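Taking it in order: structure first as structure tokens, then the write-up.
Every protein chain except one is present and positioned as in the full complex.
Labels A and B are assigned to the chains in the order they are written; within every chain, residues are numbered from 1.
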Amino acid sequence: MTRWLAMTAGLLIWAAHFLGLYLLASAADVWSSTEAAAGRWIGLGFSLLCLALIAVVAVVMARRPLPDGPGLWERRVALTGALVAAVGVTWQTTPLAF
Amino acid sequence: MLGGWPPPVLDPAGPFAGPVTVVAWVLFVMGAVVLAVVLIALGVALFGPRKWKRRVGGERLVWIGGLAFPVVVLTGLLIYGLSVTARVSDAPRDGEMRVRVTGEMWWWRVAYLDGQGRETVQDANEVHIPVGRPVVVELESADVIHSLWVPRLGGKTDMIPGRRNFMRLQADKPGVYAGQCAEYCGGPHALMGFVVVAHAEADFEAWRARQAAPAAASALPGAAVFGASGCGACHTIRGTEANGLAGPDLTHVGSRKTLGAGILPNNQGAMAGWIADSQGIKPGNRMPSYPVLTGRELRDLAAYLDSLK
Partner (left out) sequence: MTSETGFDVRKYDRFPTEEPRPDGELGQLEAAWCGPRRPGEWITAINNNIIGVYYVGAAMLFFVLAGVLALLMRTQLALPMTGFLPQDTYNQIFTMHGTVMMFLFAVPAVEALGVLLLPQMLGARDLPFPRLGAYAFWAYLIGGLAFFCSLFFGLAPDGGWFMYPPLTGMTYSPGINADFWLLGIGFIEISAIAGAIEIIVGVLKTRAPGMTLDKLPVFAWAMLIFACMIIIAFPSVILATLLLELERALGWPFFDPLKGGDPMLWQHLFWFFGHPEVYIIFLPAAGAMSTIIPAMARTKLVGHPLVVMAMLATGFISFGVWAHHMFTTGMPQISINYFSAASMAVSVPAGVQVFAWIATIAAGKMRFTTPGLFAVGGLVIFVMGGLTGVMVAMVPFDWQAHDSYFIVAHLHYVLIGGMVFPMFAAIYYWLPMSSVRPLSERMGKWIFWLMFAGHNIAFLPMHLTGLMGMPRRVYTYLPGRGWDLPNFISTIGAFLFGLAVLLWVIDMIRNFRPFGPREAGNIHDGPGLEWLPSGYYSVRSVPVVKSLYPLWEQKGLAKEVREGRWFLPGAAGGERQTLVTSPLNAEPQYVLRLPRPSPWHVFGAVFTAGFFLILTIQAYAAAVISGVLAIYCIMRWCWFLDAPYSRKATDIGAGVRMPNYVSGPSSHGWWAMVIVLIVGGMVCLLAGFSYVFLWSRRPDLWQAPPETASMMLHLGVLALAGLCAAGAPRVLRRARRGAETLATALLLISAIGAATATGLELRAWWFAGLKPDATSQGAAVFALLGWAGTFAGIGALMGLYILLRRTFGRVSADRPSTVDLIGLFMAYTAGQAAMVVLLIRLFPGGGS
């Protein structure tokens, strides 16, 4: 199970980031306004947190001793997945500035 | 009307369409360049000399072509897109002229609003605006989802029952701008057209004054036919007894650019044909055909309605 989680960790964090921002915007729409500054700053903080998590996960995985055959391949999938996830999280953060 | 060339999306006539046209051109050029790059790489991969194939045949191509290059380009596009979105969609400001357009199956109910949001003048299938000023359009629906789209003036916004949406229209030159319903609403959705007429400021005031006035009393025989045929049960002509709300307001129908919601030219022949057999022209629309009227009656009716300028 942990091997699956490792391979998809970056993407799981992406999913949490997307869901979190969407819920935040929906809550703001219902309770005050999506323009409200508070919501934007919370969103930014949350986004930086997610990026940091992806970075931590990637570094932890990269630092482990080099595994053999399948493990090495799985690590490549995990690290490149984390990279794509980080790009996605970054792009999803930009709307907070508009 | 909606002309063919240049394509209306690439022929903007106002500030809510102009930036979008620029976006379109940027995207087309970018797309063409990327496609060319891909085709060249593919060509080299398929037919190229061995030295070139070796350059292309490794993981490096995947990293550069599949990751680095798209990330850079798309980052730029995303920021550009977000800024244009913000530019063409400010919230409505106080003091801007407001019009309410309600989508019906298969026509558009138009009402001009005063400063307090009350309806002052009713019309149908056409909105008149002054040149150079943004006009806030409130979008509602009486039945199913419709979408108002006037491509030369901007993107479309849906009319969703139970909600009120807003769009802003502005034309920078006088003219007639055509549009069409862009959300499938069943039946003759294909024949639900719309027209925006932009006037120079002085002409707009004159138009507004004429439109606010009720219809003059008419001695034309068609007026009697109108009354006797029960048209007033569905249509309103201010200044007469006709006060139905189910169908379009006809007080100044003679001066409209089109009939049948953007699909017929406005002349007496078309008017007579529509009344006689609207079902044949626009099957399923909510106005019944009137085969019972004689040719004389139809001509009189058409002449009367044409007089309502």
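Assume a contact is a pair of C-beta atoms (placed from the backbone, for glycine too) under 8 Å apart; a residue touches a chain by one contact, two chains touch by 3 or more.
Just so we're clear, the structure is a prediction, and the values are computed from it rather than from any experiment.
Undergrad: Just one of B:V99, B:V131, B:L169 or B:A182 touches the chain that is missing; which is it?
TA: Checking the options B:V99, B:V131, B:L169 or B:A182, the one contacting the hidden chain is B:A182.
Undergrad: Tell me which residue among B:Y112, B:W149, B:W274 or B:Y304 touches the hidden chain in the full complex.
TA: B:W149
Undergrad: From the listed residues B:L61, B:V176 or B:L245, report the one that touches the chain absent from this view.
TA: B:L61
Undergrad: If you put the missing chain back, which residues of subunit B would it touch?
TA: Residues 1-5, 7-10, 17, 19-20, 23-24, 27-28, 31, 34-35, 38-39, 41-42, 44-46, 48, 53-54, 56-59, 61-63, 65-67, 70-71, 74, 77-78, 80-82, 84-86, 88-89, 105, 139, 143-145, 147, 149, 151, 154-158, 160-163, 165-166, 178-191, 193, 263, 283-284 of subunit B touch the chain that is not shown.
Undergrad: Pick out the residues on subunit A that sit against the missing chain.
TA: Those residues of subunit A that touch the unshown chain are 3-4, 7-8, 11-12, 14-15, 18, 21-22, 25-26, 29-30, 34, 67-74, 76-77, 80-81, 84-85, 87-88, 91-92, 94-96, 98.
Rule of thumb we're sticking to: only the chains that are shown with their structure count from here on.
Undergrad: Any idea which subunit A residues touch subunit B in the complex?
TA: 83-84, 87, 91, 94-95, 97-98
Undergrad: Which residues of subunit B touch subunit A once you look at their complex with the stated criterion?
TA: 67, 71, 74-75, 78-79, 82-83, 85-86
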